[in-house]
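The complex appears here minus one protein chain, its other protein chains still in place.
Chain lettering (A, B and C) follows the sequence in which the chains are written, and residue indices restart at 1 in each chain.
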Amino acid sequence: MLCAVRCELTYDVTTTTDLILNIEAQRSDRQHILDEHFSMSPQTATAIHEMPESGNRYRRARLEPGRHVIHYDAKLELVPQLRDVSGVGAVPIADLPFDVLPHLYPSRYCPSDRLAPFAWREFANLGNGHEKVQAICNWIYDNVDYLAGSSDGSTSAYDTFTLRAGVCRDFAHLGITLTRAVGIPARFVSAYAVDLVPQDFHAVFEAYLDGGWYLFDATRLCPLDGIAKIAIGRDAADSAFATYFGDLSGPPKLLEVTRLDGPRIEPQWTTLAVSLGAT
Amino acid sequence: MLCAVRCELTYDVTTTTDLILNIEAQRSDRQHILDEHFSMSPQTATAIHEMPESGNRYRRARLEPGRHVIHYDAKLELVPQLRDVSGVGAVPIADLPFDVLPHLYPSRYCPSDRLAPFAWREFANLGNGHEKVQAICNWIYDNVDYLAGSSDGSTSAYDTFTLRAGVCRDFAHLGITLTRAVGIPARFVSAYAVDLVPQDFHAVFEAYLDGGWYLFDATRLCPLDGIAKIAIGRDAADSAFATYFGDLSGPPKLLEVTRLDGPRIEPQWTTLAVSLGAT
Amino acid sequence: MLCAVRCELTYDVTTTTDLILNIEAQRSDRQHILDEHFSMSPQTATAIHEMPESGNRYRRARLEPGRHVIHYDAKLELVPQLRDVSGVGAVPIADLPFDVLPHLYPSRYCPSDRLAPFAWREFANLGNGHEKVQAICNWIYDNVDYLAGSSDGSTSAYDTFTLRAGVCRDFAHLGITLTRAVGIPARFVSAYAVDLVPQDFHAVFEAYLDGGWYLFDATRLCPLDGIAKIAIGRDAADSAFATYFGDLSGPPKLLEVTRLDGPRIEPQWTTLAVSLGAT
Partner (left out) sequence: MLCAVRCELTYDVTTTTDLILNIEAQRSDRQHILDEHFSMSPQTATAIHEMPESGNRYRRARLEPGRHVIHYDAKLELVPQLRDVSGVGAVPIADLPFDVLPHLYPSRYCPSDRLAPFAWREFANLGNGHEKVQAICNWIYDNVDYLAGSSDGSTSAYDTFTLRAGVCRDFAHLGITLTRAVGIPARFVSAYAVDLVPQDFHAVFEAYLDGGWYLFDATRLCPLDGIAKIAIGRDAADSAFATYFGDLSGPPKLLEVTRLDGPRIEPQWTTLAVSLGAT
């Protein structure tokens, strides 16, 4: 699928502020950047770094007081791998690559240690690896209300599990938590997503199964083949699209992700395993 | 300093269990392994992996039901870098290496986002980087009781801050949390420690300051020049000495860390900055 | 039913300590005290007070350093009201007595505000009042493991709901929390219980339904007609069998509750509504 991304962030800065952006799409065999353009107004020096272990592309800038507008435009080709879920099992712990192991451990927003009794009781005996994670997503979809404003930056999956409401980030955190809790590595994915209403940054997650990392989205808000990865991480703590040290006012974001061609495959959460590969 | 480590772990396994050990000392310019020996009884195949980004040495084994005894013996030479604290400042965010940035973010046991108001109010204006982290350690030492049994595997620094009691792991988590909260990267260190009474695995932390990573120990239980690093991580979630997937009974540990020579420099928490460098 | 209670508490006191006991059985139309005897060794002056609004009988003593042994023996006749559950509905909020209203509010261990979304989704449409609370008890029994040592004095129903393990006190707290969350007043009951293995103080709860307060026990550990009320309260915070201000070592308790006659009616959690009336 071809898609176009247009992202505009505006910041009003009151004191010199260090900003770390993570809004540029990842590059991989299954996600080609055909064209992209980054600019800041007023023009500002930036340093960019692509993390070798994650593919995340961080860009750092020092903002002087005043209004700053950041533009990122890109044209992407998404070539997800699609497999029948019945062939995508879990990998035994003994066979997991060593660098995947950290994604089994609890993190700030995903305290998988605390939800393990529930996860084992509810999901441990359901199907193969992919079916198990799908069952987790189905459970979240059935039991948690998608409710704007119901959570904030301190909300962990522990809270979402109990309060039963959240937004995409909370759905992803709870999915990661329950997946790790049954012994399957999982990680957070921030993304651009076609067909998301209203348009905004999206959050989904990946589970490490037979053959690599597979996408899951418990919100069912957009098709999995229209997900363009920006960043991966243990959870939202290390995958924010913007981190700043100083004083600026919250970004009124302008975001457009447009499908340019390609068949829409839906609903992804029932029939196919989707992987954007890489890393 | 030369020191000898002797570690013996015993496990009674009831079902086939995957075990990931992280008990072998790190190798670095400032921590030389002069001699070491690992063995298991009954003899068991293991796979070992040294993580390039951390230097952690993981060893994986599959344990069949029965009693298993694990031995690790090593002779280490510790050559810490010692500097006057007045020369060890904080690094501006804009100048931090990109791969150090994740150690600014909150993690499972170190929710630095939630303790930021307190940390800023209390520590932000105290001295240069090293002095600031020392002030944090002093505050912890003065306000938190070291109390065996006062915490468990789910205790985060958020709890320790309020409950005011913990063990070495909790002291390290709270130190990391407050250090990150004032904008200084910090990470967890599991270690062998000479002169620790009673002998056990120890937990301390490192802050990233001018010139690299520096050691801190808010417990004041042992000299910083007698710390031999085993693993580093964001917090205890990814630095455990043993992680298992299956069913085994808790390890009655036998641990001896013996100083073989070298001058003892104390008390490290007031006069010198100590670094074990690396990574 | 006739039953005999024998309770012996031993305390080793190191500094002068104020002790408030609440171990003497309540008196009511449905719980007759045929005989009772309280004594302390060494003999100590005590003041006793029966709270008019709860019927709880508090006894206060000042203990000097040394060993103190407290004896309470009683012979009780329990005359519970037994009704068919189908006739026991919920009382509309508008018709609840004013003094019952506080039992709708969240308390220390029963944060009903936070579990309301789950409770409404799961239980709001199930049967009449008694059947609804029974459904809550059945859910707890099916989803929470009774596990000695899995909780402590700071564990709230919020934790038990997530961690899925607890003891009788946690089962009662979770029952109260979910019951309040669907708009039915509920309160904590500490009790002597026949047929409880091992013998110990027991915790159950009552819900306010048509006709008064009805007993529920999500643990299914003993028959409801063998429950002798000691104290009622919002939760364990105000219904402890002993509260002290000073320094004493935990009570090695000796407890015997013996059925002297009367038919055993079981299992109460499926066929009958049981009330011990009063207050």
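We adopt the following convention: contacts are C-beta pairs under 8 Å (C-beta built on N, C-alpha and C of every residue); 3 or more make two chains touch, one makes a residue touch a chain.
Please read all numbers here as calculations on a predicted model, not as lab measurements.
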Missing chain: touched chains present in the view: B, C
Residue touching the undisplayed chain, where the options are B:C3, B:L115, B:A207 or B:A228: B:L115
Chain not shown: contacting residue from C:P106, C:G129, C:G175 or C:P223: C:P106
Options C:D35, C:E53, C:D142 or C:D261, residue touching the unrepresented chain: C:E53
Residue of C:I93, C:A124 or C:A148 touching the missing chain in the full complex: C:I93
Chain C residues that touch the omitted chain in the full complex: 18, 20, 49, 51, 53, 58, 60, 62, 92-94, 98-99, 101-102, 105-108, 110-111, 113-114, 153-154, 183, 234, 237-238, 245
Where the missing chain touches chain B, by residue: 114-115, 117-118, 121, 143, 145, 158, 161-165
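One rule holds for everything that comes next: only the chains that are shown with their structure count from here on.
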Rounded Å distance between chain A and chain C, as computed from the means of their C-alpha atoms: 47
Mean-CA-position distance for chain C and chain B (Å): 45
Two or more partner chains touched - positions in chain C: none
